[in-house]
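In what follows, a single structure is set out as structure tokens and then discussed.
Excluded from the complex is one protein chain; the other protein chains are retained at their positions.
This part shows chain A:
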């Protein structure tokens, strides 16, 4: 019974458990559908939005397409119909251009012939030239040569990706051809196959790039080998073919060194010479470009080999100049031809007076037509000329205290090679050892030391110096009172430096001065006129025009500020020349204080002086300072000097004033350590004084200088 009751109780418990479990299971399987549904709906909404957008897009495209179909396409069609007519017209125009080009060529030939028959008809030719280049010639900037390591005049153009790709493909193709061509050429050359095929392949490569110099060499090898194998006629034909090929190359690239060089070689190699025809080619290419210096040089070869007369060539330059005054190449050529045709016997390298006169007239025409054309002015400057100077002794110095003999010549020369000096002391021929200032090989200043036996300061001496049998003898006298003396060559025709300006007669110079004065009145701002005026005034009478000269320079610095420093240096040169010319024979010092000097000139003329004052100027360096071999006292204070380079090895220098300059580093003063006599150096007012430790460093570096003045 207990058992039954027990089992009954157990049943009740398990039933409860089961129902509880079932309920829990039921709860477990219930899904929260609302949340899921919300998420789902959101997704659908999003999809619908996208669909909407898509539909709008489709609508947009549809409307665009209809626009395209209904309106743009008909427009394009209409335009293309119109273009057809234009294309036809372009085609006709091209034909017309061809016809005109042929006609012009024919006409040019006829004109050339007519000119040859009748003489120059330059106005017709000039008119024809007007047509030629821009319309029918190849425009200069469409160079197709693939130079990239050296580009000249290749404009950078922005390109689209598509264009770039097309170009890349084209280049890839070209590169393949180039590489294949080159390896074929090299292997044929290595195998000794110097045949027609080698010419063809190398020719294709050279047409694309005429600067591959090795290929021209290979072609020369071919023709050289053929010379042994072929008849003269065959060689003539082959080489004439080569000349034609070269002309094609020149048309593409008229400035290729390789092409012109090869052409010269072929012309030498061709059995029957063709120099006369070649002159025609030169004419043609100088018509395309009158400044092509390759062609001018080629022309001179042709003239030489073809025995063309210098007279004919002069005529050619006259025509070229008539066409265009501004043709520097032609003026240049005249400067080479005239001394051959009309030499000036008195002045080697110059031209005779009559020719000079007519050349001046030609230049006059040019500069009155265009006063800004520099070509004719450069030529004018040449006509004014510079005299070839005969070597002579300009100055001498002798001292019986130092036993120094210093000679200044008018040129930089080398002893033994260019000149020799004969020295006598008291009538006795004396062997001396000559040394150039600064230890140079070529120099205008030469020094020798006489022995104490030869030159005593308690005796009277007569010393002579002479360049040779044809030269003047320079005589110097010393006695117990005068222990040192200077000699100065008396200047002929008033100006020591007139050779710088002119070798021409003074009447011609005066006429030219008048011409420039007239032009100056017409064109007061023209710098070329001012510069010539300056030069001519110096040449005609530098004392009379001294004020005008200076105002000319002042004006030049205003009208041409880019070359301000050139004009300032010109001014310094003139001032120094004037000062040197004013030196008396006995002078031992020169003063150029506060003169506004920016540069130094003709220092060889100061080589025999003991005192030189260049203070209060605007000098930055002492160019050629090594020439001041005798100077004892040198005043360079209040300048802008940044370096003592040029002041080394000055044997006579005792006092040097460099105060108030722009010396910054101690090292800038190093050259002074080689001046053995230097006793007093003043460097006050230079930045170097304020560098720490400068005093000690200078003492160590310049232990040869007992007294150095510097800022405290």
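The rule is short, and it goes like this: contacts are C-beta pairs under 8 Å (C-beta built on N, C-alpha and C of every residue); 3 or more make two chains touch, one makes a residue touch a chain; residues count from 1.
As a working rule, contacts and distances are computed from a predicted model.
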> Can you tell which of "Coatomer subunit gamma", "Molybdopterin synthase catalytic subunit", "small monomeric GTPase" or "Geranylgeranyl transferase type-2 subunit beta" UniProt lists for the chain that's not drawn?
Replying inline: "Geranylgeranyl transferase type-2 subunit beta"
> For the chain left off this view, which of A:240, A:319, A:353 or A:373 is in contact with it?
Replying inline: A:373
>> Considering the complete complex, identify which of A:27, A:229 or A:562 is in touch with the unshown chain.
In response: A:562
>> Just to verify: which one of A:24, A:45 or A:172 makes contact with the chain not shown?
In response: A:172
> What chain A residues would touch the chain not displayed?
Replying inline: 146-156, 171-172, 174-175, 178-179, 182, 186, 209, 211-214, 217, 220, 257, 261, 265, 291, 293, 296-297, 300, 325-326, 328-329, 332-333, 335-336, 369-370, 372-375, 378-379, 382, 386, 411-412, 440-442, 561-566, 569, 573, 623-624
